[in-house]
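Missing here: one protein chain of the complex. Every other protein chain is in place.
Presenting chain A:
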């Protein structure tokens, strides 16, 4: 995946670039808003990671500039600003996701990978299949190896999100944001308990695990 990092903190950018390339991605770096904007205009990037506070041209202006030129590359905004309201401002300017510093790299990586697949055919499929697990979004039914598994509405939405991003790491905050629609940090492992409940329902009695825990990062749904 080709990623453009627009980040003025050289050390942080270098670290991110290295970490992303270790994760198998090709990241370019721009250290100021103008250069970043030019690169984003020309280059064919899959995802942009834009810091909010940049020299010469701030991050939000870069994003709204790109959107005005009809460049629809998904954007992850990085911000050192607090979380009371900046998130809304960032998303309104045309960002697709928002991450507050300090963040864990795994969180950034997971979000970037999810952003890349945004708009993939998966989004509109009505039936998701992972191995022998099957989720029908229209009839709200879940089957494993042909046997229906009854789920609570929240569990269904949780599984739906995990299946839509099958093969990708999904973090706890991503789950809270997308399944519960809250953007705060729950103190304890509330999400973990929800996931383990779901796991016991879809894995109990079956040989192969499908819902995997990625330590230090989150969860991944994949066959086998």
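We take it that a contact is a pair of C-beta atoms (placed from the backbone, for glycine too) under 8 Å apart; a residue touches a chain by one contact, two chains touch by 3 or more; residues count from 1.
Quick note on the criterion: contacts and distances are computed from a predicted model.
Of "histidine kinase", "Sulfurtransferase complex subunit TusB", "Cytochrome c oxidase subunit 1" or "NADH-quinone oxidoreductase subunit C", only "histidine kinase" is the UniProt protein name of the chain excluded from the display. The missing chain lies against chain A, touching residues 82-85, 88, 100, 102-104, 154, 180, 182-190, 193-194, 197, 215-216.
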